[in-house]
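Questions regarding the structure given below will be posed in turn.
Showing just some of the chains, left in place.
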Amino acid sequence: MPLRNRKQYCESLRDGREVYIHGERVKDVTTHPILRKAIDHGAIDYELDKREGLQDLFVTQSPTTGNEIRRYFQIPRTAEDLLRRRELIETATKYGNAIILFMKEIGTDALNALAMITHQMDKKNGTHYSERVANYRNYLQESDLSMAGAITDVKGNRSLLPSQQAMPYFYLKVLDRNRDGVVVKGAKVHTTSAPITNELIVVPTRAMTEADRDYCIAFGIPANTKGIKIISRPELENLSWFDYPISSNHLTLEAMTIFDEVFIPNDRIFMDGEWEFAGPLANCFATWHRFTGISYKPPIADVMIGAAQLIADYNGVERVSHIRDKITQIIIYAETIRTFTKAAARECIITENGIAYPNPLLCNMGKHFFATHYHESIKAVQEIAGGLVVTGPTEADYKNPATRDYIEIFLAGRKGAKTVDRLKVMKLIRDLTATGYAGEGYVGTLHGEGSIEAQKISLYREYDISRCVDYVKGLLEING
Amino acid sequence: MPLRNRKQYCESLRDGREVYIHGERVKDVTTHPILRKAIDHGAIDYELDKREGLQDLFVTQSPTTGNEIRRYFQIPRTAEDLLRRRELIETATKYGNAIILFMKEIGTDALNALAMITHQMDKKNGTHYSERVANYRNYLQESDLSMAGAITDVKGNRSLLPSQQAMPYFYLKVLDRNRDGVVVKGAKVHTTSAPITNELIVVPTRAMTEADRDYCIAFGIPANTKGIKIISRPELENLSWFDYPISSNHLTLEAMTIFDEVFIPNDRIFMDGEWEFAGPLANCFATWHRFTGISYKPPIADVMIGAAQLIADYNGVERVSHIRDKITQIIIYAETIRTFTKAAARECIITENGIAYPNPLLCNMGKHFFATHYHESIKAVQEIAGGLVVTGPTEADYKNPATRDYIEIFLAGRKGAKTVDRLKVMKLIRDLTATGYAGEGYVGTLHGEGSIEAQKISLYREYDISRCVDYVKGLLEING
């Protein structure tokens, strides 16, 4: 089957799936305004292979059928393959306006982890999970399906194991078993894109003990399988492009996915009770997924650098020392992540069954870095932009003849900068860093009652430095 | 006149003022859903004097008329007065669900600064501004009016002085002058509460040179004065209390205020051309306002501490070492701000005309601290709460019979914690720290692909520590 296009992807989602959002069952996910926005965002992935210059990056041949498949499905065999996977994810994200598309990334993270761990399981136990995983991968890539990953259980009391919990389904559990398969019950959270992907791939979320056997279950099934109920998180509607230049048209859905006695056929089961391998599988998935995480992050940082530079220019402060310092901080953020990602690819581990596994130490360092330093970039760009990011008027005010001219004249920046461009950049920074009460609070904390730089100037002026200088001169017997 | 009540305050706003929001002129600010929310929030201030136990704090006598006036208007004469002003602002904010009420805080910051600087101006130049300021204060306190401050000019190119700009009105300017007063033109941004206060008090935003004389203008006028046009920033509508426990009912409006040839009568002008005093007035206002800023901040930190402790408890991790460490970080945040504020009061400067001026060094240190460390508190509470804060379902989903039971069962925490309470705390944390694409991105960056703590565990495990131990043992000739 040839690669699907946007339309085929969209239509494939009209499959009777049970999706809820804002308290209501969605009748047709392709027409609901929020879900449609997410679908349109995801559909970008179904078009990039047609773009000038991107085909080589996005498409490859299946080693088994020789058919064209999307490169996401390619099992990395070399450092070069991983570098290309990194580039693939960064590039796709770039075309998603710095939001990852999440059609195949998590799914193939899970497939790659399953390929590694089922090989170990089969070798130890004489099982045949590897073959099932390989068949499933073939099916997915030949049908050009999109997949979500369902990993994180709801967990209940976080300091207890699955089998110790007061309620038996805080972790997804095998409830019943027959010749053809198993029945599972439980719920997974953070199942990104689940409402709008074709398949769900499920793996355990943590290491388990023998008592937790029934919780050691991994599988792949269609999202419309009976008993699956997906509750999407809330999203804002009717956002104008001008005021929300990213989130008006781009959206990654998060969801909670409930498995209410869902039947899984044998050929889609990839782990069932092998408790010693639950931890390794969870860790292995985590490494693959962290590699994806550090691959998709740089475009956001690049948007921040570009926006910071532009607004500094429009405000007439592009050459000010502390402004450059703050932009440099975001540069360090962007490039450190890229460096870790490339290093994780180059220092990959080639497994016994020939898979190039991204270096776990370096994946974790990259992820740790981007999580611990993100706020600094946000803070830097907000400090550069100023409070108008959250207190300024909207597109509607700019279109209103009664206020347009005032905005045009008064919100101009340095000579030569267009007011409308300056507003656009402000709105971008708002969308990226400062929406809602939370975001306004953040900016307000920085700029309310005067910027941080203003405080520093006051502090230098208000402290009696000359007293300290005299003290030191006295100690050192310096005269004059 | 006795103290006004909520109703009198609301009705006083039906005065023909020219307010815009979301691109439309507001016909009646008291009935527009967004403005009404802000008015209801502000109106809390008109009720606190009636609350059991608060009267002494909120009400005092006018030293001139002996009438009851709100304590905001009291000119601080001693450290004790400033400590009470601090307590007044913290307490009022607490009743505003951690959002400052902004009915009189900024206005009296400006009045106090004007009282100090006009004294100096009069002394040097023989003018009589002080008397005008005192009369204006009397008028405001006896009429129990609410006031906004209009300080920050739009600035144009930020590296140029007012008189150097390409466009003459990037700073508010005196356009014309006659026997009765002056006509001004320009625009101020970040004029908090301007759409819903009775009066606007205007002071310069920076130090000026002699060439900038016409920009050295300070005054107070009603918000409905002809030529004043106020554009409110956008706000979200129809937020449910459950999903937005703070911002659904509490709101501080930010706005841009345009002065299109506005006439200011002489008796309301408090500075006009005294360029050497523009900087001192701007600085003096900044100090008063920073004192206000550090007075209203602790309730937000207390909400974060309470929410962090509760969610840690509900998640079953209350005794985990790194969780306590993160809560301690927020405690440090809250208490450091309080400490600086009290110190600024206690180490106040008594001016020549008997005003207790909060210590500028300490006000700036407090403001600098809260601006530079805010993100750490946000990060701490988000790390403790987990990703569900942004990916979890809403009140509507919880009310939907098709999903309610799943949520009830699966999103329970430790035994004994009610699911609904756990969700409430999550929504509070979301409202406070993580709404919109920006907030979701922040949490996603922390928790996506595994929490920071998960990375740290991986890092410790993946690094070859034994190699380092052997190296050191070799250096030190340690055997075994």
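In this document, chain identifiers A and B correspond to the written order of the chains, with residue numbering beginning at 1 in each.
Please note the rule applied: contacts are C-beta pairs under 8 Å (C-beta built on N, C-alpha and C of every residue); 3 or more make two chains touch, one makes a residue touch a chain.
As the structure is a prediction and not an experimental result, all values here were calculated from the model.
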Open item on the list: For validation: placed chains = 2, all identical. Expected total copies in the complex?
Closed with: 4
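As a working rule, only the chains that are shown with their structure count from here on.
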TODO: Find the geometric centre of each of chain A and chain B from their Cα atoms only, then give the gap between the two centres in Å, rounded to an integer.
DONE: 32
Open item on the list: For a test of understanding, state which residues of chain A touch chain B in their complex under the given definition.
Closed with: 20, 22-25, 152, 154, 156-160, 166-167, 169-170, 186-187, 189-190, 229, 231, 233-234, 236, 243-244, 246-247, 254-256, 258, 260, 283, 286, 289-290, 292-293, 297, 300, 315-317, 320, 360-361, 364-365, 367-368, 370-372, 374-375, 378-379, 387-388, 390-397, 399-400, 402-403, 406-407, 409-415, 430-442, 445-452, 454-456, 458-459, 462-463
